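This report concerns only the one structure given below.
Every protein chain of the complex appears in place save one, which is left out.
The first chain written gets the first letter, and so on, giving A and B; residue counts start at 1 in each chain.
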Amino acid sequence: MKSQLRSIVRSGKFMTGFVIFVSILLLTIIYPLINPGDPMARIGYDSFRTRPGTYVSLYDTLDGVNTFTFRIPGANDIRISNKLREDDRERIKYWLVEYGKQEEVAGLTEEEIDIEDTVALLGLWWEFYSDEVFVRNLTNAERNAFMRLDVRLDRLFDIDDLQVYTLNPETGEHDILFTEVSTDDYINVSDVANIIRLPLGTDNFGSDVLKKLVLATATSLWIGLVAGTVATLIGLTLGLLGGYVGGIVDDIIMFFTNLFTVIPGFVLLILISYGMSQMERGATTVAVVIGLTSWVWTTRSVRSQVMSLRNRDHVNLSKLSGHSMPKIIIKDILPYIASYVVMAFILQISSGILAEAGLSMLGLGPSTTSTATLGMMLDWSIMKSTAFIHGAWWAYYPVIVVILLISFSLNLMNTGMDQVFNPQLRD
Amino acid sequence: MNSHDRQLCLSGKGVTKIFGFGSKKTLAVDNVDFEFYSGDLISIVGESGSGKTTLIKMLLGLTSVTEGEISFMGKKRDIGSRRKKKEYWKGIQAIFQDPYSSYNIFSKIDSVLLDCINMRGGRLLPRKTKIEMMREACSFVNLKYDEMTNKYPFELSGGQMQRLMIARIFLLKPKILLADEPTSMIDACSRATILDMLLKLRDETGMMIIFITHDMGLAYYLSDTVYIMEKGKIVEFGSADEVVLNPKADYTKQLLNDVPKIHDPWEFSKNRRKDAQWTEQFVV
Partner (left out) sequence: MGKVMLEVKGLTTKYITRFKEDVYAVNDVSFKVEEGRSVGIAGESGCGKSTLALSLMGYYFAPLHYIKGEIIIDGRNISGMKPDDIRKNILGTEIAYIPQAAMNALNPTRKIIKFIEDVVRAHDPKATKKDIYDLARQRFEILNLPEEALGKYAVELSGGMKQRTVIAVSTILSPKILIADEPSSALDVTSQKMVIKMIHDLMELGYIKSMIFITHELPLLYNVTDDIMVMYAAQLVESGTADQMIFDPLHPYSKGLMGSILVPEDGTRDVKLVAIPGTPPNLKKPPDGCRFAERCKYATANCRLSQVAFYDFENNRKCRCLFTENELREAYKNEQS
């Protein structure tokens, strides 16, 4: 036993899985401690309008913060090139190329225009573009669009200094707060009182995705644990009974096992979830339901192992020594299948988490506003709203990665244990 | 010895065992009659699939009897409840073929012997007495208790394990011992030790031994009475000399003809010697 434990610890696969799993688990415990707050709170705009990033309070940057002037050549260019979107560049190039073809201007060809060089690109635009020039190959809609683009570009280059006022409530007049906020003025971010860090942005409800993800991971692990425990306990009990007692008991157990095997567990899960009222579908309830539908394979394999153990001589000998059935099961059968049961349990946790994700994607997962699960996060971002269309990758990619990591680590642990316990795989 | 001064120990009438139902029905033991007398050493010889192991399990009460009845000490056997079973198992015990699978690998071997003491009603004995009893049992089978205690089964050799099984029987002192090929997994050299101990145990306690084997030579060497089983039926029985040297049933004849022998080798063997004589070295 000890040597087996030692070889499990030495197994690279098991340890990799174990380290990943424990890291995820620790993260769910530690992160809420260092970053407290209600993960479900709606702190921002809905519909994924807050991208991942650090948000600095605009008010605080203006009010009572020292400004520093840095003379860095090209600062303007950086701003402009940041503001000039990729598709604007493409469109500018498109117009220029069309114009070049029509008027046979040298230098206005596909190859010679570099859209990365903002200064040169805009230079060309202003040199040639005028709303009076008629380019034949363009539709009217395109012509109008180019006119709008031209106006926007003009505004972009407006680098006149700004003036900032505050409203004086007594006089109802605007007092000047700053004169001339120049494009060369900077502030130190650590001087700003209010900064919000949203490494994963916000979701469609406007909640912090990272905080929610941590909460959801914890809830999903809990669901996996409960589902795995329920399934393993039922499977183990029925398997032990059916395998050891045999006869009519076994027949009855096998009848139900076969019944549950034939009916796809997931369909049953959907029906049960659907049959329950919204109020009843908490995370734990869903976990129990998942457990209740996924014990079949544990039962089958435990039963077949017990059946072969039952005929082993040490069990016969134990009977001949007058031991009672519970004692024989606990002392002479359970230890032999313990390693297998632990492995099945790990797999059940993993499949419980996946089942919850699947259920929730169908909208049949836990119905609650007080917590989140990994499946519910996917449901909200992918199924119920349009994270894809918004390009809000942060709302679903991290969730998928966490699900993958959990199930990968659990399966890795399982394989590692299998190599230790299964003599056929031992090298 | 004739049957008058021997007590009928275990007997069966029309004992039958059927596995499965309907078309999958297999007849493992088919209408078998037997009478085993106390103090005898009986061999049941059969090839694999002859039903000898099933018969043994029925005799032990580990498998139910489909039809027929088994009598124990002259009375119809009643093992309906667990209490009655436990009482029955005080009188009938077994040693199995594979010593490596006869032990629970997770328990120390002391527990095997302690179980026997408990079964004989020694549960409340002081620990010192129990150890003394275990020591005596171990020394009976030439094992040192101090080397055995606190060990796990895998630390013993096959021969030691099987000897410990005999020590178990020594503690239980049943009336009947069923030995299911106890030497087939053991090297020829240690086989004699195990057999000697079984015979010594029989001499000391007067118990009846039913020896199950596929080895004709071993059955002939050991037993008073030999039963030959084929496909669930007993085809022939009688004293060892009668059955082996003067077989009546065709199956027995064929079996004896096909077993490799050394004084009467197979007809095609190159070592076939006409002057088959027991040489000196065999009689020690």
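Quick note on the criterion: contacts are C-beta pairs under 8 Å (C-beta built on N, C-alpha and C of every residue); 3 or more make two chains touch, one makes a residue touch a chain.
Just so we're clear, the structure is a prediction, and the values are computed from it rather than from any experiment.
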Query raised in the report: Where does the absent chain touch, in terms of which shown chains it meets?
Result: B
Report summary line: Where B:135, B:173 or B:191 are the choices, the one touching the absent chain is B:191
**Report entry** Sites on chain B contacted by the missing partner chain, in the whole complex
**Finding:** 47-48, 157, 159, 187-193, 195-196, 214-221, 240-241, 244-245, 254-256, 258-266, 268-271, 273, 278-284
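The working rule: only the chains that are shown with their structure count from here on.
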Requested in this report: Report the inter-chain centroid distance for chain A and chain B in whole angstrom, where each centroid is the mean of the CA atoms.
Outcome: 66
Report summary line: Residue set of chain A touching chain B in the complex reads 1, 312-314, 316-324, 331-332, 335-336
Report summary line: Contacts from chain B onto chain A in the complex sit at residues 57, 60, 62, 82, 85-86, 89, 93-94, 96-98, 101-107, 112, 115-116, 118-119
